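Everything on this sheet refers to the single structure shown next.
Of the protein chains in this complex, all but one are displayed in their positions.
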Amino acid sequence: MIHQQTLTLQTKGRGTIEITAEVERIVAASGVRTGLCNVFIRHTSASLIVCENADPSVRQDLERFAARLAPDGDPLFRHTMEGPDDMPAHVRSILTQTAITIPIADGSPAFGTWQGVFVWEHRTHPHRRSVVVTVMGEA
Amino acid sequence: MIHQQTLTLQTKGRGTIEITAEVERIVAASGVRTGLCNVFIRHTSASLIVCENADPSVRQDLERFAARLAPDGDPLFRHTMEGPDDMPAHVRSILTQTAITIPIADGSPAFGTWQGVFVWEHRTHPHRRSVVVTVMGEA
Partner (left out) sequence: MIHQQTLTLQTKGRGTIEITAEVERIVAASGVRTGLCNVFIRHTSASLIVCENADPSVRQDLERFAARLAPDGDPLFRHTMEGPDDMPAHVRSILTQTAITIPIADGSPAFGTWQGVFVWEHRTHPHRRSVVVTVMGEA
């Protein structure tokens, strides 16, 4: 069995948006009880992470860490035509995930207690983002 | 064909534990000859890497690199209630892998000669960690 669905998200600029509930809903709707769920973001300046979803300060600290590692306007970068946040966004994307494949057990993504899946917008301005969720497995 | 199994590991605190042999055993037991093997860790302060498995000094250097990049007690971090190693553990986790999907060819994971898959514990204290292995494919 295969089920595929595209999520469209409007981001508010840099920051994380949790999509765990949407992914769980797609898995439930698929009827797959055991299998795999692939989440894929169709962009190179926004990415995916699996992260603690209890305390928002964790994601705020990740943001601070990313800003230190690849600051906006970093003089290292030459690809600057699309703005001071463009190359930092590409760097953050390749250091995190474009695709994450999660096991399905008993009809749900087998996340640990504290795990959630997030879209991480890396551009400072709002963007429309597209995420493909593909579920494969057995009923 | 789908086969799913959970590995439970007791870590000794920060460091890597190779699970290549366990993953190979699960693939062999599944009877799948061609397909995919997904390895997923159900935590946000321990992660997975595929790394050279010949010389342990490679993983020691990775540990030194991670400690330089996100040191324990880094004043950048505000989420410090769970200890000085907690945010560094989340950072190390999002920069490495929560999930890795490995091809299966001729009944085995198609690792290169020097590749092994490792659980990387990022907390300084020992933890019990859970890893889900899902095998899908054809006999």
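For reference, chains read A and B in written order, and residue numbers begin at 1 within each chain.
Methods note: a residue touches a chain if its C-beta (ideal position, glycine included) is under 8 Å from a C-beta of that chain, and two chains touch if they have at least 3 such contacts.
All values reported here derive from a predicted model rather than from experimental measurement.
Contact with the chain not shown here comes from a single listed residue; of B:Leu62, B:Met87, B:Val119 or B:Val133, that residue is B:Leu62. Of the candidate positions A:Gln10, A:Thr113 or A:Ser130, contact with the unshown chain belongs to A:Ser130. Listed residues B:Leu95, B:Val119 or B:Val133: the one in touch with the omitted chain is B:Leu95.
Hidden from this view is one chain, which touches chain B at 34-36, 49-52, 55, 57-58, 60-62, 64-65, 68-69, 95-97, 100-103, 105, 110-115, 136-138. Chain A meets the missing chain through residues 2, 4, 36, 38, 40-45, 69-70, 76-79, 87, 90-91, 93-95, 97-99, 101, 130, 132, 134, 136.
Convention: only the chains that are shown with their structure count from here on.
The geometric centre of chain A is 19 Å away from that of chain B, both derived from CA atoms.
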